[in-house]
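In this view, the complex is presented without one of its protein chains, the others remaining in place.
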Amino acid sequence: MLEVSGVSQLFGGVIALDRVSFTIAKGDITGVIGPNGAGKTTLFNIITGIYTRTAGKVVLEGTDVSGLPPERLARLGLVRTFQNIELFGGMTVHENVMVGMHTKSSSGLLACALKMPWSVAEERRIRDNSLKWLDFTGISDLAETTAANLPFGQGRLLEIARALAVEPRVILMDEPAAGLNNQETLALSRLIERIRATGITVVLVEHDMELVMEICDRIVVLNLGKKLAEGTPRETQDNPEVIAAYLGEDE
Amino acid sequence: MKRELLKFLAFALFVCLVPLACRGGYLINVLLFVGINTMLAIALNLLLGYAGQISLGHAGFFGLGAYLSGILTVTYGWNPWLAMPAAAALVGCLAGLLGFPILKLRGHYLAMATLGMGIIIYIVFNETIELTGGPSGLSGIANLSIGSLTFDSDCKNYYLVWFFALVTVLFSLNVANSRIGRALKAINDSEVAARVVGVNARLLKVQIFALSAIICSLAGSLYAHCMTFISPASFGFNFSVELLTMVVIGGLGSVYGPFLGAALLTLLPEILRGANDYDIVIYGALLVLMVMFMPGGLVRGFPELRRRLAKRKGGVEHA
Partner (left out) sequence: MGKGRGESLLVETGYSMQFSQILQYLLSGLSIGAIYALIGVGFSIIYNATGIINFAQGEFVMLGGMLTLFFLEMLKFPLWLAIPCAIAASTAAGILFERLAIRPLRRPTPINLVILTIGGSILIRGLAMLVWGKDTHAIPSFSGDEPISIGGATILPQHLWILGVTLLMVSVNKFYFNRTISGKAMRACAYNRRAASLVGIDVRRMVMLSFAISSAMGAVAGIIVAPLTMVAYDVGGMLGLKGFCAAIVGGMSSGIPTVMGGLILGVLESMGAGLISSGYKDAIAFIVLLLLLFLRPQGLFGKPESERV
């Protein structure tokens, strides 16, 4: 489904990623773990086209997508959420998700300005269909709230709803459980499993080991920009190198 | 949606009736300028209020529209109704071309680049004397006419200009409530998140920049044909700042805010007549005070102020 091979990234003199390779199978939930500064967010930034990698290749279902900009990747079915939530703060929750349907609609600037009949029909479709994702993530009752005023946990859910509205094939989530309480984390893991059940491949950066061990099918461990290990949760848990890397970390 | 339409119709009716109240005279000339400035402010607001991209060079596009219309009709004898869209198309293309490198820039750099663009355009108006007449201006531009109806009085021009201004309002209203409007606001709030869900931010920014320039160009053509005389002084950096002031005072990202700002800033010098030299001080003070105390502009500032006052009252009662 998603294949990363030999991806490296330099920032000035810092090697943030060093020839990282792994493959993600369709329909899996894959966890990417590693201590802070391991390069997990950088890896996501490269896969989703936000950074241009220094070297390496990213292949999505057989097509080389390395270096494509994020908006092209979204059309190819690759979306993500952010470690520091990036909402459209000035818009309502509903409108946020409606923006997520941008690739599923096509009226241009002029058609919209002139209110052509097809763009009006499309607008209605966007408005109605987007409600589905609010339901799916359980934030329907907040539809008319301004996104900037959302509590943190709901903000994370909105980000996921907006990403799902793109109807992606792969969704990458950067620390979705960070800052959530136990109950919210539990709900999140159910949500992630439901997302997978719709056939979407999930890739997940997470520090909450309990969550990772529970829901992930496979795990990739990064440390200091290098891939340390890869395998099932069981295998990685018992890997001495992984344990060594985490020594001193409180997870 | 219905309410928006009613509001617009009420606004249009208001615009149509105003001339009756002021019984011709000088005021109508000023109100005509409110119409032109409303178009310009809406154009800038599409770019700055929705997409969050500043321009300090919009007076340049306004001037290009005016000069292209003027030159095509006076020097080359074109029909004004042909010159106007030709000018708009040309300006749109220019803005589209310049937009790609310019809108790659952000924040202060974008402000500076658009400012530089505006100043260069202004210098060109001054220096290409064979074409534009240079600093002494271009005169003898014909009034517009439809059949035997010539728009040669302030009153006729008022309705002509406001016809275009109302169409512009409707345009921006439609854009604001569409997928494009939402995408623009998304770019403003978080460009990276907008791109990740598939919004082609670069292209959209350039498109809205070009549309905005086209509206300015149309306003410029109207200005040229109403005034029959144009000179570079109307299209300099100061006017770009004045446009910015209108949008900020009225309220960024709102549909009627730019109109409020345009009306206020166009009428202000008339109200302060005699105190002619003070207007520059007042512009400056207005800009500073608005950004500091009412960053949402008049359209949002007043309701918010009322809410805050009400809250304060409520608070006192509780205590």
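Every chain is named by a letter (A and B) in the order it is written, and numbering of its residues begins at 1.
In the analysis below, a residue touches a chain if its C-beta (ideal position, glycine included) is under 8 Å from a C-beta of that chain, and two chains touch if they have at least 3 such contacts.
As the structure is a prediction and not an experimental result, all values here were calculated from the model.
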Among A:45, A:66, A:81 or A:130, residue touching the chain not depicted: A:45
Hidden partner chain, touching residue among B:105, B:131 or B:264: B:105
Residue in contact with the excluded chain [from B:127, B:270 or B:304]: B:127
Identified contact with the non-displayed chain, of B:248, B:265 or B:298: B:248
Candidate in contact with the missing chain, chosen from B:40, B:91, B:113 or B:298: B:113
Of B:20, B:146 or B:292, the one touching the omitted chain in the full complex: B:292
Residues of subunit B (touch criterion as defined above) contacting the omitted chain: 48, 52, 54, 56, 101-102, 104-109, 111-113, 115-117, 119-120, 123-124, 126-127, 192, 237, 241, 244-245, 248, 277-278, 280-288, 290-292, 295
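Everything that follows uses one rule, which is that only the chains that are shown with their structure count from here on.
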Rounded Å distance, subunit A centre to subunit B centre (Cα mean): 40
Footprint of subunit B on subunit A - complex, ascending: 48, 50, 69-71, 74-75, 79-80, 82, 86-91, 95, 98-103, 105, 107-109, 112-115, 119, 122-123, 126, 159, 162-163, 165-166
Residue ranges of subunit B in contact with subunit A within the complex: 171-172, 174-175, 177-183, 185-186, 188-190, 192-201, 204, 207-208, 211, 253
